[in-house]
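With one protein chain removed, the remaining protein chains of the complex are shown where they sit.
Labels run A and B following the written order; every chain starts at residue 1.
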Amino acid sequence: MLYYLNFIAFLVVTAYALWVFYKVIHARITYIKLGKPEKLEKNTKARLKNILSLVIGQKKLLKDKKSGIMHVIFFYGAILVQAGTIELIIKGFVHGFELPVPYYNFFTLSQEILVGLVILAVIYATYRRYIEKLPRLQQTFRAGLVYWFLGFLMLSIVVTGGVEMVLFNEEPSVYKPLSTLFFWLFEGVSETTAYVIFYIGWWSHLLIILGYLIYLPQHKQAHEIFAIINSYLKRLHSPGKLSSIDFEDEEQEEFGVGKIEDFTQKQLIDLYACVECGRCTSMCPATASGKTLSPRELIIKLRDHLTDKGSVIAPNTVPWAPGNIFKTPRNYPIATARQEAAVATDGANALESNIGAELNLIGEVITEQEIWACTTCRNCEDQCPVSNEHVQKIIDLRRYLVLTMGEMRPEVTRTFNNIERQSNPWGINRKERINWRDEIEDVKVPTVKETDEFEYLLFVGSMGSFDNRSKKITQSLVRVLSKAGIKFAILGNDEKNSGDSVRRLGNEYLYQELAIENISNFRKYDVKKIITIDPHAYNTFKNEYPEFGLEAEVYHHTEILAKLIEEGRIKPEKEVKETITYHDSCYLGRYNDIYDAPRLILNSIPGIELKEMERNRQDAMCCGAGGGMMWLEEKEGTRINILRTEQALSCNPDTIATACPYCLTMMSDGTKAKGVEEEVNTLDVVELLEKSL
Amino acid sequence: MSKKVLVFAEGREGRLRNVSLEALSVAKLVAEGGEIAATVFGTQSSQFVDILAHHGADKVYVLDHSSLDQYLIEIYKEAFMQVVNEFKPDVILIGHTANGRDFAPKIAQALEVGMISDCTAVDLVDGKIVFTRPIYAGKAFVKKVSKDDIILATIRPNNISMGEPDSSRTAEMIELSYTPSESSLRVQIKDVLRKASKGVDLTEANIVISGGRGTKSKEGFEKLYELAELLNAAVGASRSACDEGYADYSLQVGQTGKVVTPDLYIALGISGAIQHLAGMSNSKIIVAVNKDPEAPIFQVADYGIVGDLFEVLPMLVEEVKKLKSESA
């Protein structure tokens, strides 16, 4: 009788849990589908490779060794222990059931070890979150709820294991070390008591598993499903390529993202994939310098807003079940404030109202301050273990503000107007673009009109053409190239602004105009290879212009110089006795994986001692100028460039080397702000190289 | 052919503006022996009769009425038209000041004549009066003549020499009574906010004095205000001076601050990063004071002094004071 009751209860509980699981997961999938469909590049092989490295290999997680190993244990432990779970469930109906596996003893031993490891990982995770208080982790009870689930799940396995040993009069066994502990605990209890303990353990195990199943989609644990999907769907093209807008499509009335549903479905999957680990925020230069922007909060707010708004747009969905017990509190302060205000006027009923759904995406869910704080450095994306893509979202929001609303800070308007009219951000007369050439005497720099014999087109860029300091980089490069016998030419006054800042400030329309004009100039003069000192121009030429028809090879000057050194066409001979620290440009490094070329150049210079900053290469912090931030006033918090300069200064360098005119400006402003500009030089790599020739 | 010339003489804060005397010197040139009259408005105005006479006025029309103490375009136009009707000039000259440039076009239209604004030079060529004036913010100049019987022009201050006064000259003072008509009171003045001692607005100022990192401290930056006040100039700052907290961000001149185009821009302790240059390089005259002779600001400066700004600043203050006492 009891046996059947138990079986029926098992069926009912399990069916109910599965049904709830279906409802809450279905709700989320429905919300994701509210987004725009997106054509994904077809390349199953590359996608499976991503699964292999990101999911199976847990590559991104292992960037943080401690948390990474812990997660590997959770991940594999939780998967493998499922075998024991299946066995245990069957044991509830067939006493003493054993999975028909060879070497059964070793099977039980491995399960027991896994249980032990997972318990240790749970303890360590609890320690990291609540005692070590790792800043990137939230310390709320909710945030660590999963540890309790896992911990008790593991305990239930060994408790039932121990009591089973009592029931079947087994001897303590080295193959069941943990169960044996409980065996000793329960030894000598009556058979009835033993059965009661067994079924308490058994039901606990079942309820924890089913509870977890329901809980999972409603919480950041949803990443267990969506992160895997995300790893498969993640973009395959260069991260330096933003999506484009087709302006030929005259049906469009809105551009960019103004409502949560304007994001693509892939972008919405990102939201549910987020596990709130905070690796993004811990590396974000905006957060570090006291701006409101935090990439994690950005994703969380978008996610909660999507769930809120989704449940309104798709009223038949059930985002939270059963009842509201798993409902997460809203993470956007304005919603909380609105709710409190509503409760104050309408009473407790207002608690049930869905304030979040009514909020404007821009201005309320995500503030303009956040949107304009991002330097697009991609440190967040690079860290993210679930392959979230933050930068495109920020740009999409900016596009909405700029293109659809025409709302932006006056400095942004000014930058656009200046570039539109004079093709440089300062609005200096475009006919003065070529003037830098007159300031060098020893080298002749022809324009494409003045010579047909050029291998490279030198794209000088607005900084290199107009900015006094950056002009010196251009001039230095020109001298070094001609020493190496490289034939190059410039576009002169026909050169246009590259459009990188414009695009990243959200003005896709102006960007495409500039890109098309530059490309038609490249074509007109049959340009096959382009070299530039500007990593931003480099990135947009290399990764974004091809979409608009560019077919040339694109090089950053450090790539060419490194090659020339390797080929022996440039021989750094003079000693430069200096300690140098090299600051990686985001658009060279994280965007284009150029870490070695500048270092190769520096290491080839006799006398130079290269000291790496703590944050270097993939983890290098942004200088603060990217994403068009060069042209915006940084009023909130402290200045990013000063933080980065401080990091550089901690290496006690004689010179801070860079490979980007924006970075150079930021670092030299930084040394001035720190009052060390007399002691610490700021130079481009090519300028250091020239010293040695 | 001799001409009757009427000059609008403008007082400000109890003093006659130099431009009025400069206009009188133009009047002497173009009158070719004809009668020169000046007119002054307001209750304090009769005190200016002598100096106007010394500078060539034969007649001075004084409109001593309290309603003219505060400039209002309609009232000034009406009062000035009264003088025009009385004197019937062939040439009218008005200083191109905030007030002069404001009401002169109303006079021109009331008389249905042409007007030549903002003249920097006036010549007589074959009996014709040729006015030279800047266009495109001084990037070019145009010479113009009027085809009307009544010639009206405004004179840019400080461009035409005012000539030596002849203290033996006297002028006939003609007092005209003036009462504003109802229609001239259509615009009412509610209040005048005098500029606070630090209040000249950056974007509108004719002279801007800016400090950079070289001012070294908030106290150092404050030292700019003495010179600024003397010159009725606005105070600006470079981004680094703002970053360092020496000056408020509202004073920032540059790419991400305000864009200014004053007649005179004095950069003190500013190195001249492009971000700053973008905000001020269209100023007519740029003066740079910087310790570093290599500072890029010298590349755009018309005049430069290589030296410590804290040494140079008090000297400039002294020299400006001397200049002011000479011209007073």
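Definition applied: a residue touches a chain if its C-beta (ideal position, glycine included) is under 8 Å from a C-beta of that chain, and two chains touch if they have at least 3 such contacts.
Note that contacts and distances are computed from a predicted model.
Matching "Glutamyl-tRNA(Gln) amidotransferase subunit A", "ATP-binding cassette domain-containing protein", "Phosphate transport system permease protein PstA" or "Electron transfer flavoprotein subunit beta" against the UniProt entry of the left-out chain gives the name "Electron transfer flavoprotein subunit beta". Only one of the listed residues, B:11, B:34 or B:134, touches the absent chain: B:134.
Between the chain not shown and the residues B:61, B:80, B:178 or B:298, the one that touches is B:298.
Of the candidate positions B:34, B:105 or B:165, contact with the unshown chain belongs to B:105.
In the full complex, subunit B contacts the hidden chain through residues 71, 73-74, 97-99, 101-106, 108-110, 112-118, 130, 133-148, 158-159, 183, 186-195, 199-201, 203-207, 231-232, 234, 261, 263-264, 282, 284-288, 293, 298-307, 311-312, 315-316, 318-320, 322-323. By the touch definition given at the top, subunit A reaches the unshown chain through residues 253-255, 402-408, 410, 412-413, 416-417, 421-422, 427-431, 509.
Methods note: only the chains that are shown with their structure count from here on.
With centres defined as mean CA coordinates, subunit B is found 58 Å away from subunit A.
Looking at the complex, you find that subunit B touches subunit A at residues 213, 240, 243-244, 249, 252, 255-257, 259, 272-275, 277-278, 281, 296, 299.
Against subunit B, the residues of subunit A that register as touching in their complex are 411, 414-415, 425-428, 466-469, 631-633, 635, 639, 665, 669, 672-673.
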